[in-house]
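Removed: one protein chain of the complex. Kept in place: all other protein chains.
When the chains are written out, they are named A, B, C and D in that same order, and each has its own residue count from 1.
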Amino acid sequence: MIPVLLIVIPLVSGLLAFLIKQEKNVKVWSLLTSLVTMVVAILGIAVFHKPEYLHTDVAWLPNLNSSFSLTMDGMSKLLCLLTGIAYPGIFIATWHSTYKNPHQFYALMLLMQTGLLGVFVASDALLFYFFWELALIPAYFLCSIWGGERRVAVTFKFFIYTFVGSLLMLVGIIWVYMHTPDHSFAMTSFYKVNLPGNTQGWLFWLFFLAFAIKIPLWPFHTWQPDTYEQSPTAVTMVLSGIMVKMGVFGILRWLAPVLPVGLWGYGDPAASMCVIGMIYASVVAMQQDDLKRLVAYSSIAHMGLMGLAIFVTSSIGIQGVMIQMFNHGINIIGMWIVVELIERQFGTRKMSELGGLAQQAPSLAIMLVVVSLANVALPLTNAFIGEFMMFNGVFSSKASNYHYIFMVVGGISIILSAIYTLNMIQKVFYGNTSSLTANARDIRVNEKFVLAVLLIGIVIMGVYPKPMIEATKHAVDAIYSKMFIKLP
Amino acid sequence: MNVLQLVWLVPFFPLVGFLINGLLRKQLPKSLISIIGSGMVLASFIVSVLLFTEVKQGNTAVVNLFDFISAGNLKIPFAFQIDQLSSLFLLIITGVGFLIHLYSAAYMHEERNEHFGRYFCYLNLFVFSMLLLVLGANYLIMFIGWEGVGLCSYLLIGYWFKNTEYTNAAKKAFIMNRIGDLGFLIAIFWIIAKLGTVTYTTTDGAGVFDLYQKLTRTDVIGITLLLFVGATGKSAQIPLYTWLPDAMAGPTPVSALIHAATMVTAGIYMIARSNVLYTMAPETLSVVAAIGLATALFAATIAIKQNDIKKVLAYSTVSQLGYMFLGLGVGAFTGAVFHVMTHAFFKALLFLGAGSVIHAMHHEQDIRRMGGLAKKLPITHITFLIGCIAIAGIPPFSGFFSKDEILAAAYTKDKLYYILGIVGAMMTAFYMFRLYATTFLGKFRGTEEQKHHLHESPAAMTIPLIVLAILSVAGGFLGVPEVFKPEAHWLEHFLAPVFAESARIKGEVHHLDHNTEYMLMGLSVGLAVIAILVALFRYSKKPELHEPAGFGKVLADKWYIDELYNFVIVKPLNWLAKWLNSFFEKKFIDGLVNGVGRLVNYSSRQVRLLQSGLVGNYVLLMVLSMLALFVVKFLLNSK
Amino acid sequence: MLIEKYIYLAIALFCIGIVGVLARRNAIIIFMCIELMLNAVNLLLVAFSKMHHAAAVAKGATAGIEGQLFVFFIMVVAAAEVSVGLAIIVMMYRNTHSVDVNFLNRLKH
Amino acid sequence: MDISQVLFYALSAMALGSAIMVVISRNPVHSVLWLIITFFAISGHYILMNAQFLGIVNLIVYAGAIMVLFLFVIMLMNLNAETEPQKNKWLKLAGVVAGGCLLLVLVAALKQAEVKGKVAMLETGDIGLIRNLGKALFTDFVVPFEISSILFLSAMVGAVVIGKK
Partner (left out) sequence: MNAIVISAVLGVVMMFCGVFTNSKPAVRFVAIIGLLGLLIANVLDMGGYHFFNVNVNGMLAFDIFGLLFNTIAFAATWIYFLLSGRDMERVGVNLAEYFALIFFVLCGIAIVSAFNSLLMLFLGIEIISIPLYILTGSDKRNLKSNEAALKYFLMGAFSTGIMLMGITLLYGAKGSFNMEVIRSGTTTLTPMLAAGLLLLLFAMSFKVSAVPFHFWTPDAYDGAPTVFTSFMATIVKVAGFIAFIRLFEGCFGEVHKQWQLLAAIITAATLFIGNITAVFQQSVKRMLSYSSIAQAGFMLFALVAMNETAKEGLIFYAAAYSLATIGIFAVLLKMKDYTFEGFNGLAKRQPVLAATNTIFLLSLAGIPATAGFWAKFYMLSAAINNGNVMWLVIVGVLCAAVSVYYYFRVIQAMYFKDGEPQEIETSRGFKGLLIVIAAVVVLLGIFPHWLINQLYSFFYL
């Protein structure tokens, strides 16, 4: 029941939002919807956590053995929660942003939420693919209509790029489906498939491409900085905070347990791409002057680490990925909120045009500094827990022969991330005020509220990660055991 | 209830102070801020003293607060370990910390309210992190504190954030530290990979120091080297020391607290804490000793030609930290810790003294524009002098005892270490008294206005000076060498349980005979006195005011190490970044991606020409395709 | 008569028709060449019809008759096609005063 | 070589020769005439194979009706050798080569045809007679017969639509 509600509430409300013409009303409406969704997600995790509440299975396509089957299990819980929390946060934080045709904007935002939640709770491969694509369509329109100058071309590239990947994945899904013992799209059937090694090999690449483009892993990342830069910030938040997690989630749920041999066989090349990406993106981030691009590249680096942790196959690394998906979502949304506040106030995101904000807007500065620190994974922030576990997992992996090298080289990104993050803080907040920032004002109450909640979350999760680890523990064990059980 | 269970209170108080000052910094008046800030540290100090009395009786404890990370087989609790070593550090941190807080209240009085609050909030956060570092019962908690102090250091160096140079220095400090941190982190992973735990020691013998025998030789060398990489970052050793002199951009009390007394000694603490592992890896110890010695000498040479009062002290700190590592490297763990303690006293004293001078001189830091301050600032003068004597190693001041212990151990290990060490000691004496002489003796060389305003600092500043001076004088008696009085080395006995395991591994240590030891002491003191006299003679009347030339300029410019790093690392990295960003990313990768699109467009433009509009061509093409398919079917695929 | 000979003959005619379509520009001639192709087919059909009739003459007297009927239908269709085709050509000619197919290139790319 | 063989070769030569002339004649009227000769040759073949009805129909429908229609249209347009558009030489050559190749490929493909060696019965058998054909046409083939009426209807409507001013 809970997962169905998670999908239906934003869907219905999103469709209704098309009809609400007043800006104020539609804002309130979407905020309320997102709050309700959040409450449902929290209820599902905290109150109604018995399987019967969290699992739904309705006949959908009997001829194909595909059912409308949704499960909120250990893996999806955190991501549902993230989506649930992120949306109200985004709506509140961007309350003062104005869009032309606000009803369309908010409706599409809610529809995108439907897609995202659907991806996370779908336990049927076909349904998963459905939602996977559905999340993309509203994103396409949101970016293309309300984005920056080069929005049309950039978003189009984003769309086609991800579309190519997902089509290849569709081929993979169908192939696996043909070889399931009971000819079914159900996740359980997918997990029972036992394909020969070389088949798994090329299937691995089909799935991998889709997820790698979405995450995005180097060298498939070039759509991402452009898209983030051009999208309206509220959308960027969803894209980077939640949507990119779809890729990681996809690997964990649909790639690793289904094609373990493929993963073992090609884990090293994939992991190498991740490591190169981590360093590469960090180095490139050092050169960025646009705040959005900087955060975008930093996100590439961080997502690379998640990929790395999965591809070298270690239990603790996967555990780290699970909680890092959540943490990274929170942190990067925080980051975007700050960027949005800066852009809205000064009309620029160029670091070279800013400066000295710490005097004028100390609260903003503090928020940014804390979020940035979480971004560089300083201990006692949430990101540290995840990164620690992931790096640890990489280091102690038994699946890869090069795991030491991966860890050490990947570790350099820790240093590089400090470099570009501190550069950013320095350029934006320190030094003397520029002509633009001379009369800056500090942030408003609603923005402060969201950021404060985020910060508290960041610290609490950084100090006491146990609940998150507990929540995902079984899912990790399940995946990990499947990754090993089918070894030839 | 066991008093030791209260250990969490120690970091708790500064944390509370941090939160209150941080959140209410605009609302609270400055006086209240300083009372909260200092008071919390004082409270910690009191608890530390309580704990210390308990520990002195031989009670130690590991206090588990909650599960921090627990995934799979890895269980890392958030736990504090209170034993001799940590309790000693607690006293230093909270004690010296309190004094410096007190001092800061006066020193920073000119700041605006919110910045004043910000300052104290950072400072409290620093104390909190440092306490985590030393209290942590496992490497991960230590690492948390480790990075935490790095952060506070960053924040405090960049406290005056309007100045880009200062913020650059802050950045540099953080990044340099991060390089070290990576080493530390890898070491932690290595330990986890091999032993499955990072807890130091447990009652059921499942800690790192209980299981160390499971480590192979490679493991232990690797782990200790990596830990040492971490230590070089935090404790400013070659090659990662360059951040520390720049860190003097922060307010002077910060330099005293963080960049002299406490944070920079974290590396020594870490190695002392891991003494068992290091004892298992003599190769690493040699590296530690060599690096330590090299740093000691290297920094000393630079310090000789510096003219910024804080820079001199900074290089002196680097140099002294080098001594501590030398001590660790030659196995004198107690000696190193001892030196940490005495150094905390006298270096804090010197920095605060310098701060007092700077305060008096209206933020003038160049010693060439000072001179003759002895009369105007009597308390500062006397306490500063005490600090100088202590650092120069003149008995019975504290520096003598600790330095001597290290040098004696170095002698036992390798005579070359000793000789080089003593050269360093001589240089220390020389540049400290050069500083002293140029600053306090001779004629005043500042502006009239400065002269007019010259006055002794307020009590809140002088009291810490006096207390620290007393400690600098008396601190040494905690570790009187055996030669003077058997069983008088209280510290060694106090710390013995901590180093017991390594002592067991090392087995019987060769002790110097008393004559040799007296001789060595005499030599070092004698040389130091000579160096002091030379310095006083040269600089008290005619200070060196011109710009140094020749070799002196090389020293004054710090051997051009910053430039070298800039040239070898920073520039290439920037260049690489630029190249990647402007060429590789845009032209190559994105070019490829867009190239596919362009290829489609291009082929579209070409392929559509097939559609020539002429029926004849169409039919011709159709016939040709038919031919081709016939060929495929009948000739190629003739099944 | 051996059937191969008919096959070769028919194919030869068929290909001459194709060459005509390829080589001429006059729409009417092209159309005529297509008719030639159809006639080649007709010829071959009749030949096959007779061949099958010969092979099955013992069993059924009417074997092979469908080939000849097919020819009949082809003629019917050809007639219909010609009426429409010529109408189109004439319409074209009315508008352009040409039957040159190479002038038909307003629609391209 | 009996008479039927002689006839076969003669008719074949005539058919091929006149077919080639259709293609290469510059004057469209000549092309039509050559095509009529081809049809005659083919009708000869039909009669040789004892398919008299088809032979006659071929002459009446094709040579008589259809070709007259062609001729009529050509005359209407006043096309002659001078107005005949000439194709690019190379394209022409390409067309000939392509057609030739197709001929070669088809012949090569059918050289080993499974019907090789079978005989197409000449002059005997009565399936070509009107009686037999008619019977089959109105029994077994009545459906296609009726349906071809639809074809004619549509062609008629079409001609009207196109031809009407």
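Here is the rule we use: contacts are C-beta pairs under 8 Å (C-beta built on N, C-alpha and C of every residue); 3 or more make two chains touch, one makes a residue touch a chain.
Here the structure is a predicted model, which means the values were calculated and not measured.
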| item | value |
| --- | --- |
| Partners of the unshown chain among those that are drawn | A, B, C, D |
| Hidden-chain contact residue, picked from the options D:Ser4, D:Gln86, D:Thr124 or D:Ser154 | D:Ser154 |
| Those residues of chain C which, in the complete complex, touch the missing chain | 3, 7, 10, 14, 17, 21, 27, 30-31, 34, 37-38, 40-41, 44-45, 48, 51-52, 55-56, 63-64, 66-67, 69-70, 73-74, 77, 80-81, 84-85, 88-89, 91-92, 95-96, 101, 104, 106-108 |
| On chain A, residues whose C-beta touches the chain left out of the figure | 60-63, 129-130, 133-134, 137, 141, 144-145, 151-152, 156, 159-160, 163-164, 167-168, 170-171, 174-175, 177-178 |
| Missing-chain contacts mapped onto chain B | 597, 600-601, 603-605, 607-608, 610-611, 613, 615, 618-619, 621-622, 625-626, 629-630, 632-634, 637, 639 |
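The rule we apply is simple: only the chains that are shown with their structure count from here on.
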| item | value |
| --- | --- |
| Centre distance in Å when chain C and chain D are each reduced to the mean of their C-alpha atoms | 6 |
| Mean-CA-position distance for chain D and chain B (Å) | 102 |
| Approximate Å spacing (C-alpha centroids) for the pair chain A, chain B | 37 |
| Residues of chain C engaged with two or more neighbouring chains | 18, 21-22, 25, 102 |
| Junction residues of chain D - those touching two or more other chains | 87, 91, 94-95, 98-99, 102, 106 |
| Complex interface listing, chain B residues touching chain C | 608-609, 611-616, 619-620, 623 |
| Chain D - residues contacting chain C, complex | 4-5, 8, 12, 15-16, 19-20, 22-23, 28, 31-32, 35, 38-39, 42, 45-46, 49-51, 53-54, 57-58, 61-62, 65-66, 69-70, 73-74, 76-77, 79, 84-87, 91-92, 94-96, 98-100, 102-103, 106-107, 110-111, 113, 115-122, 125-128, 132-133, 136-137, 140-141, 144, 148, 151-152, 154-156, 158-159, 162-163 |
| Chain D-facing residues of chain C, complex | 1-9, 11-26, 28-29, 31-33, 35-36, 39, 42-43, 46-51, 53-55, 57, 61-66, 68-69, 71-73, 75-84, 86-91, 93, 98-100, 102 |
